[in-house]
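Note that this complex is displayed minus one protein chain, with the remaining chains in position.
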Amino acid sequence: MISIEYYLLLSAFMFCAGVVGVLVRRNAIVVFMCIELMLNAVNLTLITFSAYFGDPRGQVLVFFVMVVAAAEAAVGLAIVIALFRNKLTVNIDEINILKW
Amino acid sequence: MIEQILSNMWYIRPEIALTITCLAAILADVFFKRKALVAGVVLGGLLASGVLLMEQYGVSAPAFSHMLAVDPFSVYFRGVILVTAMFVVLFSLSSVEINNPRLRVGEYYALIVAMTLGMTLMAGSSNMLMMYLSLELTSLSSYILAGFTKNAPASAEASLKYVIFGALSSGLMLYGISILYGLTGSLDIYAINHVLMTMGANRLALLIAGVLIMAGFGYKISAVPFHFWTPDVYEGAPVTITAFLSVASKAAGFSMLMRFMKVTFIDSTFAGPVGTWALIPGFEFTNILIVLSVLTMTLGNLVAVWQKNVKRLLAYSSIAHAGYMLMGLVVLGNDGFAAVLIYFVIYMFMNLGAFFVVMLVSNKTGSEHIDTYKGLGSRAPLLSVAMAIFLVSLTGLPPTAGFIGKLYLFAALINAKMIWLAIVGALNSVVSLYYYVLIFRNMFLREGTGSTEPLKFALSDNIILFLLLIPTLVLGLYFTPLVQFAQYSVAMFGVR
Partner (left out) sequence: MNIELIDIIFYFLAIVVIASASVVVFSRNILYSAFSLLFTFVGVAGLYVLLTADFLAITQLVVYVGGILVLILFGVMLTNNVFNVDIKTGSIKTLPALVLTAVMAGVLCGIFFFTQWTVRPSEVVPTSTAPAIGMALMTGYILPFEVASVVLLVAMIGAAMIARRDTGKQN
């Protein structure tokens, strides 16, 4: 059987890749994809622990993470599309966020 | 099992009332032509939920297999959240932004109630799954509400930024939860504490898990460095939502953080004096909180100094207030927690009051710029005096309630021999005086540049203003009942 550390390291890689993407990428949709990567990493960690402990509670949490991930993706992409439409019609020069 | 579930329904009756109200708001919007009736339905639902909540006064029990803890602590915070929600609904009735005929108020009120539901669940959650889920319910509703006036470009932008930071920090929090689950094999915070006390765990791994979970809380209470979304969202969202986020959302975040910290990491063998407690040995969580607290109040106050938009200024001021309240957590004693509880009720009145004045001014003038307030003292004397009192209270000067809030916080710090932290807090209050005085000066000492005709406000607006103003003044002079109630409400289920 594969040792537990391999799964955990794989999930750590996925999580860190997702964090880099969220911090570095500028396109909102790519950022959402990277957030899904992070959540998948979390789910992998939870299922790994759950499988190695023989305890189903971790898997129940994964189930709820999936529910929330779907809800968050729906709302997030709706906002992106609303903003996009706004920009087409209102045509502000540049989206300027994160000023002090 | 089924009997147990049915008997546990009693503990979530306020939440059930909120769920029904949420659905009723949507139906009311379909059937009633007048928007005020929808707000009436929602207010009725919130009141009913409040009445059901009062029945839980004095109860201390776990519910739904330790998913929730119903105890004085959660009742107190749920009360603060419900009162804030009622004020926000009242604000919405007279807000010009919200009553734009193009917007549908049914969804707006339904989402406010759903957010209230999420926050009341946050206040009681004693299982990490429940914490995450209720936090996400709150966040999802607030993302949508922040972008409610979606035609205002700033609103949609604020909303997008809010979602991305929210998703990032909840991802970090979840990773922390998964590591904590790996270390202890449980999601129930009481069981986690038991495992940590009996079997111990790798301290570094535990600290990393704590820091990652703190990202989720830090985002909700907008503590530095998770505050990036706050100014933009507060500026871009409708004023009613900004007021709601700045008080209720913070209260929910604080209640969850306090419960998580005290229940999960408490050293149950600690035998100090009554009312104090300690975290498990070797776990340096308080140092992290001290750093966060100092950073949060200092950055909030310093950046607020050069803000020109009053909503944005109040956003930074609310960041600073989160920093003050974090000081109450590092004391590791019931007096520190009681100080935070006292502070929250006072903060609710004064901050909602300040935002209400901002909303009334922006209703009439369409602007939130600080120059709009020039000459306001002669155009709307009552409003300006009220704003001045709220600002004095936010600074923490006597004889207003804000002074009492700060007094108890600093007293708790000094009792715990953390005098240098109290000094940092006091210095920060001095800085905050500067930018609050800027508004004060514009209102009373500067001549207005534009129109000078007096602003007239409806009777209902004045009544709401007085509902906020009177507690801000009275609690500064007669505060014993509040203090006693807060000291009683520190009690959490299952911990000393």
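Chains: A and B, in written order; residue numbering restarts at 1 for each.
The rule is short, and it goes like this: a residue touches a chain if its C-beta (ideal position, glycine included) is under 8 Å from a C-beta of that chain, and two chains touch if they have at least 3 such contacts.
Nothing here was measured: the structure is a model prediction, and the numbers come from that model.
Residues touching the missing chain, restricted to subunit B, are 1, 5, 12, 19, 22, 26, 63-65, 67-68, 101-102, 104, 107, 110-111, 114, 117, 121, 127, 129-130, 133-134, 136-137, 140-141, 143-144, 147, 150-151, 159-161, 164, 179, 182-183, 185, 199, 201-202, 204-205, 208 (touch as defined at the top). Mapped onto subunit A, the footprint of the missing chain covers residues 1-2, 4-10, 12-21, 23-34, 36-37, 40, 43-44, 47-54, 56-57, 59-60, 62-64, 66-75, 77-85, 87-88, 94-99.
Rule of thumb we're sticking to: only the chains that are shown with their structure count from here on.
Centroid to centroid, with C-alpha atoms defining each point, subunit A and subunit B lie 26 Å apart. If you check the complex, the residues on subunit B that touch subunit A are 128-129, 132-133, 136, 140, 143-144, 147, 150-151, 153, 156-157, 159-161, 163-164, 167-168, 171-172, 174-175, 177-179, 181-182, 185-187, 228, 232, 303.
Residue ranges of subunit A in contact with subunit B, taken from their complex: 8, 15, 18-19, 22, 28, 31-32, 35, 38-39, 41-42, 45-46, 49, 53, 55, 57-58, 60-61, 64-65, 68, 71-72, 75-76, 79-80, 82-83, 86-87, 90, 92, 95, 97-100.
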